[in-house]
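Notes follow once the structure below has been shown.
All protein chains but one are shown at their positions in the complex.
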Amino acid sequence: MVKTDFGPPKYDLMLHPVIKKNYGKWKFHEVVKPGVIRRVAESGDEIYVVRFGSPRLLSVYTIRELCDIADKYSDGYLRWTSRNNVEFFVTSKEKVDALIKEVEEKIGFPCGGTWDAVTGKYGLSNIVHTQGWIHCHTPAIDASGIVKAVMDELYEYFIDHKLPAMCRISLACCANMCGAVHASDIAIVGIHRTPPLPDDDAIRRTCEIPSTVAACPTGALKPDMKAKTIKVDVEKCMYCGNCYTMCPGMPLFDPENDGAAIMVGGKISDARRMPELSKVVVPWVPNEPPRWPTLVKYIKQILETWANNARKHERLIEWVDRIGWERFFELTGLEFTDHLIDDYRITPYIYGELRTSTQFRW
Amino acid sequence: MVKTDFGPPKYDLMLHPVIKKNYGKWKFHEVVKPGVIRRVAESGDEIYVVRFGSPRLLSVYTIRELCDIADKYSDGYLRWTSRNNVEFFVTSKEKVDALIKEVEEKIGFPCGGTWDAVTGKYGLSNIVHTQGWIHCHTPAIDASGIVKAVMDELYEYFIDHKLPAMCRISLACCANMCGAVHASDIAIVGIHRTPPLPDDDAIRRTCEIPSTVAACPTGALKPDMKAKTIKVDVEKCMYCGNCYTMCPGMPLFDPENDGAAIMVGGKISDARRMPELSKVVVPWVPNEPPRWPTLVKYIKQILETWANNARKHERLIEWVDRIGWERFFELTGLEFTDHLIDDYRITPYIYGELRTSTQFRW
Amino acid sequence: MSETPLVDELEKGPWPSFVKEIKKTAENMEKLASEGKDLKLPKTARGLLKLLEISYKDKKTHWKHGGIVSVVGYGGGVIGRYSDLGDKLPEVEHFHTMRINMPAGWFYSTKALRGLCDVWEKWGSGLTNMHGSTGDIIFLGTRSEYLQPSFEDLGKLEIPFDLGGSGSALRTPSACMGPALCEFSCYDTLDLCYDLTMTYQNELHRPMYPYKFKIKCSGCPNDCVASKARADFAIIGTWKDEIQIDDEAVKEYAKWMDIENEVVKLCPTKAISWNGKELKIDAKNCVRCMHCINKMPKALKPGKERGATILVGGKAPVLEGAIIGWVTIPFIEIRKPYDEIKEILNATLEWWDEEGKFRERVGEMIWRKGMREYLKVIGKSADVRIVKAPRNNPFMFFKKEELRPSPFVEELKKRGMF
Partner (left out) sequence: MSETPLVDELEKGPWPSFVKEIKKTAENMEKLASEGKDLKLPKTARGLLKLLEISYKDKKTHWKHGGIVSVVGYGGGVIGRYSDLGDKLPEVEHFHTMRINMPAGWFYSTKALRGLCDVWEKWGSGLTNMHGSTGDIIFLGTRSEYLQPSFEDLGKLEIPFDLGGSGSALRTPSACMGPALCEFSCYDTLDLCYDLTMTYQNELHRPMYPYKFKIKCSGCPNDCVASKARADFAIIGTWKDEIQIDDEAVKEYAKWMDIENEVVKLCPTKAISWNGKELKIDAKNCVRCMHCINKMPKALKPGKERGATILVGGKAPVLEGAIIGWVTIPFIEIRKPYDEIKEILNATLEWWDEEGKFRERVGEMIWRKGMREYLKVIGKSADVRIVKAPRNNPFMFFKKEELRPSPFVEELKKRGMF
């Protein structure tokens, strides 16, 4: 019989000997330079953690190359971070630069993506993202392609510590938000803009009508019992694609009208300010493969406006807390349109988003 | 034919000549002492506005006495404030004390209820309140009686400027909140605690069943078509009394279980902090006529804890912003019970009230 | 022993006693009636006291649901009230309230007040509330048959008074004292309040709407009539340019005031600075919260470009939870004859009248239909100032006109969906 439910390998099999020895006994860390963190244990042991950007989509051949390098420099151990960067562990400082050189030359992954809270100088990390046209059935945008285009443009921020505070960029190719864009400093989210066009035949063949109808958060769907299909009240539809998730007979892809919304101001850590959800600041940017110039321009514009105006340790939402959303739109040059006013009744934050005060800036 | 729709008398008929002359041309005001505000116009004219507390429920005989005094000291003019205090207008400083004496002696209304933002010394004003057992059909508590008992206890704060900031106390005898307790620094609100006991006969005689059923915010009501009455799902009922408002056949008065909840932290002005809704901090205090000692004790305790701990200009919610709700409960000695956790799904602020952060105090 | 030992307890203590007011009324009226004065209800005040004593004993109200009572030609302005102890206390079997529209700002001449007293002494219980929470003069307690004569007598006064609002109608608008006494007032609250009241007499007196609708006018963001929390339509004075500073007067304050801690540090946007000599306000960052002006009324005053912010939707918690009004118009000039504001009000009322559900306040309707639709109704475009923050979800609606032409859109059209 085939073995099941044996679970993942235990983590302790996977730890570099120095890490294992000093597990739970680290004293402090120090950012040596972008991409390189020196960690010192109570025992006096030290280890250099060296971080590299990656496209997340990796070939097994690249992974093997990374293993070769890890065997050479890192005693056969490496890891990925929670934002898809690769980290090597080097026990002697001398080997750090050689490692960097070898990774950059052989694999082409840049060293960087770290930040140094102590000096208040932050690098930009990798973009958390999702499948897009590589693998998913509901995307309104591609994922990897946009990430590549954006990171090419923001490359200098990855390899250096030039930002005043942490800035997390994420992308999700549809409103399901697998990339967790709902709480990122800057986020790109794929959106549809047309209601589903019921494919009666497919509905009959493949869908459970009641659960599809029930899945619509705005009540835009009605079963058509006689015709054994589903009717859409287009006035109520806000193109979330949830019905399509439930039923392939409800396609809503329109290449001309799908695209991305941009959200900003999300935050997860509890450092200084409490966590916050991201807010939409650009309702729609069209799909412009292969390099999405408009979208890339917006992202850069937002990032740099923030970076040039924020104080040390002031994340995007903290900056907005200080200057006001009025000023955010003014400084970034973005337009505040009525799309940005919350009208999703089901999410109860709506009350919180409307202004209940005469306090605002001109 | 009887004249209709002629509206209220025009305000300009009602203005003291000095007020009329300097209308819109006041330069500044100055609080001379509790209850007395000197207002100076650009023209150099000045007027002393002298404020007195009132029980709001006034006899026509008292009003006539006030008129006599106004004729004597105030050139035949007077006004009420938005919190039911009476104000006289005196043009010469010398007459102020005589006026005060006469009102206090003849009518028994105390001079006070003002505040002085300039020095940051605040008096307590009157309690905005409602009908209670005097006139309304839905109250869970009396209004005037509680107000009297509370103001007796807090009298010293009315006649003097002893508070660090503005503190507005309000009372509403049921959840309809005619007293606007939903945004007061300290508020008393009458609540029921038992579901309605349908009176089938009265329902049949006097109620429109569908609109009564529809009026229940939690969906606790179902029409009983056969019996032509209404059934209550007691698990869903939170005793708001809305069904009783719609239909006299749904009484929910239980003298032993009606009572008051105490709310705090509301704020309306935009001064410094944006407006805020009040929050429940004591879920229930029983009705204890004639002087509601438990309720009075709580109100005093909250007021004084705030007054003793707040900084200048720090209203109750601003104080809580600084010290945290954890500390509010600790300092006031109130108990945080699970009743105080928002679970009213219809009001969308619920999300806002739950803590989405590891930031809190021990 | 007293008939009313419980309520008598409330005669004690320093605060003015409503029980004394009731007793005083009862005594006066009993006396005057016995002296032959034409008082219709000389026993009602005493009856109320007895009823109240019973409520104090029973710990519950003894008032029943009101029936529909009114005066000829009006649909509101009177709250019908009957006692469930009518057989025991016939003096308070009927105890209807009349809501009388107060003068804007609650300013009175003694002549006007005496007129009111005369009417209520004759036809009513002699008891009032000065004032009700909405702002009306409340005449507490009369019988059905005296409503019409009371009303007629009110109209015949030298300074006549009309009814206020009740039921699903526009309610009596109210205003802070504004320019009459307050140097902060950014527009003429009394005049606007009066003008709107006169313009909407029909809407005020004949309930015609899904639910109640309240208008309140405050002259500045201090909001002394609590309009943000209590009005469906709050008109709050404000300004657009810089706060006016009188440097000399600042220096006077500086002699004794801790400007740094009590003003500068409390400015919500840190828009003020004080270097010990000069106070500077960064107008771009001032959110006109009033704090510094409140602290230094001799030195600071609102700017010159004055008008109002309109917040819509404020209300108590029934049914969908309390709402503090939402900014819908960040700035509007308030100029006689107030056409612009009336246009907005009319559009609002019309929309709500047509599409509002039974007992749905306008704020709840905006929540249901979306602020965006409301803005369209009042012909205003989106402004970042109407939100605290942009939406936190991407569930936006796009108008058909906003879409790009495409085969998919064509297909939607062909299928009759677009």
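Going in written order, the chains are labelled A, B and C, and every chain counts its residues from 1.
Everything that follows uses one rule, which is that a residue touches a chain if its C-beta (ideal position, glycine included) is under 8 Å from a C-beta of that chain, and two chains touch if they have at least 3 such contacts.
Here the structure is a predicted model, which means the values were calculated and not measured.
Participant: Taking the complete complex into account, which shown chains does the hidden chain touch?
Facilitator: So, taking every chain into account, the missing one touches A, B, C.
Participant: Of A:K222, A:R272 or A:K297, which sits in contact with the chain we cannot see?
Facilitator: The missing chain is touched by A:R272.
Participant: Spell out, residue by residue, where the missing chain touches chain A.
Facilitator: Chain A touches the missing chain through residues 2-11, 13-15, 19, 23-30, 39, 47, 49, 53-64, 66-68, 70-71, 76-82, 84, 86, 107-110, 117-118, 120, 128-130, 132-139, 142, 144-145, 148-149, 151-152, 155, 158, 172, 175-180, 182-183, 206, 211, 214-215, 217, 240, 242, 248, 253, 255-256, 258, 266, 268-277, 287, 289-291, 312-313, 344, 346-349.
Participant: Touching the hidden chain in the full complex, which residues of chain B are there? Just list them.
Facilitator: Per the touch rule, chain B residues meeting the hidden chain are 175, 182, 189, 191, 193-195, 197, 217, 232, 234, 238-240, 253-257, 261, 263, 265, 277-281, 283-284, 286, 323-327, 329, 336-345, 347, 349-362.
Participant: Kindly note down the residues of chain C that lie in touch with the hidden chain.
Facilitator: 317, 321-322, 392-395
As a working rule, only the chains that are shown with their structure count from here on.
Participant: Sort the other chains by how far their Cα centres are from that of chain C and give me the top one.
Facilitator: The chain farthest from chain C, judged by C-alpha centres, is A.
Participant: Based on C-beta pairs in contact, work out which chain pair has the most and send it over.
Facilitator: B-C
Participant: I'd like the Å distance between the centres of chain B and chain C, where a centre is the mean of that chain's Cα atoms.
Facilitator: That gives a centre separation of 13 Å.
Participant: What whole-number Å value describes the gap between the mean CA coordinates of chain A and chain C?
Facilitator: Centre separation, chain A to chain C: 48 Å.
Participant: Name the residues of chain B that each touch 2 or more other chains.
Facilitator: Correct list: 270, 274-275, 347-349.
Participant: Would you please write down the residue numbers of chain C that are in contact with two or more other chains?
Facilitator: Residue numbers touching two or more other chains: 221, 228, 268, 287-289, 321, 324, 367.
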